[in-house]
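One chain of protein is taken out of this complex; the other chains stay put.
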Amino acid sequence: MSLAEDTPPRATGFRFERWAPLILLAGAALIYVAVAIGTGQAQYLTLDNLIAILGRSIALGITAIGQTFVILVASIDLSVASLISATAVLASVVMDGAPAMILPAILAALALGALVGVCNGLMVSALKVNPLIATLGMSLIIQGCLSAFVSNFAGKVPVAFQVFAYGEIGPFPLALIFLALMAALAWAVLRFTRFGSDIYAVGGNEEAARFAGIKTGRVVILTHVICSVCAAIAGLYLASRLRSGAPWIGSDGVYDLESIAVVVIGGTVLAGGRGGIWGTMAGMLIFSLIDSVFNIAGVDSFAKQVLRGIIIVAAVAFYAIRSKRIVA
Amino acid sequence: MTAPAPGSAPMIEMKGITKTFPGVRALSDVSFDVRAGEVQALVGENGAGKSTLIKILSGVYRADSGAVLLNGEPVHFAHPVESLRAGIAVIYQEFSLLPERTVAQNLFLGREPRTRFGLIDGARMRRETREVLSLFAAAGRIDPDRIVGTLDVATQQVVEIAKAVSTGARVVVMDEPTAALNEAECEELFATVDTLRTRGVAIIYITHRMREIARLADRVTVLKDGEVAARFDEVPEPAEIVRAMVGRDIADFYAAPATAGEIGPPVLTVRGGGNAVLKGIDLEVKAGEIVGLAGIQGAGRVALAMALFGQAPFERGEVTLSGERVDFRSPRAAILGGVGLLPGDRKSEGLVLMQSVRDNGMLTSRAFAPLWASDRRNAHADTTGMDGLLDRMEIRAASYDQDIRALSGGNQQKAIVARWLSMRPKLLIFIEPTRGIDVNAKAGIYHLMRDLAREGAGILMISSDLPEVIGAADRVLVMQEGRIVAAFGRGASEQEIMHAATGGAEVAA
Partner (left out) sequence: MSDSTARPRAARRRLPRVNPVWLLLAALILAIVFMNPGFVEPTGYMNFLKRAAPLAILAAGQVYVIVSGGFDLSVGSLITLVVVGSSMLTNNDPSATVWVIPLMLALGLGVGAVNGAIVCFLRVPSLIATLGMMITLNGLAFLWSGGAPRGYLPDTFRFFGRELIKDVPLVRFIPVSVIVLVVVVGLLTWLMHRTNLGRQVHAIGDNPVAARLAGVAVNRVRITAFMLSGLSGALAGILLGGFAGVSTDVGTGYELQAITAAVLGGAQLLGGRGSVPAAVGGALALTAIFTLLNFLGLPQPVRQVVQGLILIAAVALAMHRREETGT
């Protein structure tokens, strides 16, 4: 008989966690509108501007989709930022301005992502290394290897590949449509495939999943591969946008921590088993809106960093404070 | 009720099973079988070896010697998945359901039906879920799309059983399935078991409640101290089962009750105590007396303990401790006020497993000493020091520097008692004091509780083991749905208490 024994079943009616991302999103949107009007900059309240806001967080959005998968199985990936840098540099160096090398470069970047994902997954599931430590260690290794070869912008992205970041279909940037498609695909995988169901099972109760015959190790490895491949795609996108790759673009964007924060704000719990992609997308929107608020309000970039750190912690606290569990 | 066809071959046969854990012989030469379409009751006290036997059957453990035969063929399960595939489903007390997923998703976990395109066939899953659930009385209440975590315990249990049935299990093992059910829910479960039986499923039903054995069982096997103590091909009189189960004279097993002279003034008085779980609690514990608190799982017994201990405080009512009004908002406050608590789950709530016996004993006294004080302070061996207290508990350990994990459950429990002795509490709350403790050590714990009471402490003992509540307590209170619904003096019967605990008694106004 444990302390939890007497807990009555949870109420069926209003479930706070379900609606929290939307409430937060509405709040962020309100603040944005208020700041835009308050500072007399109503020109920021157009559809074009909304698209522009979204366009700034595409790399974060792609990374966060991958991060959602690993967090759903109660793992985590802190190596995405270095991997983003590494794949951006790799792609840019392989392309080096030659349109013919676009496809090989893309394949190389995705392969690197898959390799890192397999390594992360194996460390977590087979060697039982704490995922935080495993992926932090992986991050060091990637960053070290990268710094050994390049110290500044390296290679050049041909114009043809810059379409990824700058192309438009109608009023929408190509990359934004790509992000939407990725999100839809991720949603479908989680919702309609056995793999998706296995992910929730492994994150919810690993032992029950194993007793049901699910190969839990394989599920964990696959989610890590998905996460790393997403980071690789984000790296490709950034290379396309910056027209070259540099070894600091990942860590400058704090993509590791921000992608985790986005996922958590979206209602996916760090302990795994609960959450989903739409929440993550809402989280991404919240972050872009906050960023835009800073821009409109003209917050100094260093102060922005300070505020960001605080917001990330506050966002996690927003969910965590309701739990009774003792955390460390 | 369909009786098994006489002489039909056993579906599962376990022959000469022996299992030793380092230092403990858990099972020796146990043979056991169950036929299709019958309920074989497996009874025995805590620690008699029931769970070990089931874990060997399902492939969690491997037997040292002996054989498991399924339909006459020897089988070796290395993993629970293999036994599940072979048609053996075990329903443990801790459910293996995913609380965040729907009923249908849980039922088909790991084997979801798929469409031609390889996607999950949600419609078929829902349809088949409804089909499986229609076997059970609760069917009408359960929507396949309902999130399991929002169902009550009894309904979750139906889902758990439905899951076993839907895997096509031919052998279903139920481990004390009624522990958390009220009377109506029990009846529903019995009906479910009957359904399974008529469908030719072999059922192993673990319990120690005589009423359920009489109602359900076709045959009974009694385990005691890892051996088969008795085997009945027809359900015998309860007394006969109890004798086989306990195998000793009850009288000196429990300590003598308190005499009138030993009972002093009230230590604890609660008037109208309530919070989210508890309603209108009126309670009195006197110095020198042991009050037993019975009830089914979820009745609020632990909630009451946690309210008294400040972990999940009362929101209404008043609490008086030794004549003083108190309102504890944290365990620390309660401990300072003179309350001690022995948690029900030693491993997860009581022990600091990586530390020594002495460290575990000193945990509380250290928590109230200055942070920078030496960790050897008050560790000394005279009567007031921790080593002295541990000596008095007669803890069997190579040394008090030994890791506590290496000790037996009984000795671990004594170390936790020693933790409280150093604080001289006025009220001690024991939750499941003898769970997982071997039979011989139980008597030691009962006598220890009595000694503490004689020294003037009031003791509140929460236990799911009815014979223990009856034998060790001076008075028995029964809880149901967050209220205290009945009170008995010494000599209450199990039937009376069960009746009150499962909703038979009038709810006190």
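As written, the chains take the letters A and B, and residue 1 is the first residue of each chain.
Quick note on the criterion: a residue touches a chain if its C-beta (ideal position, glycine included) is under 8 Å from a C-beta of that chain, and two chains touch if they have at least 3 such contacts.
Treat the numbers as computed from the prediction; the structure is a model and nothing was measured.
Q: Among B:Asn71, B:Thr150, B:Thr195 or B:Gln355, which residue is in contact with the omitted chain in the full complex?
A: If we include the chain that is not displayed, B:Gln355 is the one touching it.
Q: Out of B:His76, B:Arg332 or B:Arg490, which touches the unshown chain?
A: Touching the chain that is not displayed is residue B:Arg332.
Q: Looking at B:Asp375, B:Glu394 or B:Glu455, which makes contact with the chain not pictured?
A: With B:Asp375, B:Glu394 or B:Glu455 as choices, the missing chain is touched by B:Asp375.
Q: With the missing chain put back, which residues of chain B would touch it? List them for me.
A: Residues in contact with the chain left out: 21-24, 26, 46-52, 93, 175-176, 206, 309, 311, 331-332, 335, 341, 343, 348-355, 359, 362-364, 366-377, 405-409, 412, 419, 435-438.
Q: Take the complete complex as the reference. Which residues in chain A touch the chain that isn't displayed?
A: The list for chain A reads 3, 123, 127-130, 132-134, 136-141, 143-148, 254, 257, 260-261, 264, 270, 300, 302-310, 312-313, 316-317, 320-321, 323, 325-328.
Keep in mind that, in the parts below, only the chains that are shown with their structure count from here on.
Q: Averaging over Cα atoms per chain, report the distance between chain A and chain B in Å.
A: 43
Q: Contact residues on chain B for chain A in the complex?
A: Within the complex, chain B contacts chain A at residues 80-81, 84-85, 96-101, 105, 109-112, 114, 118-120, 122, 149-153, 277, 297-303, 306, 311, 343-345, 348-349, 431-432, 435, 462, 464.
Q: Can you tell me which positions in chain A touch chain B when the two form their complex?
A: Those residues of chain A that touch chain B are 1-3, 5-6, 8-12, 192-194, 196-198, 200-201, 204-205, 207-214, 273-274.
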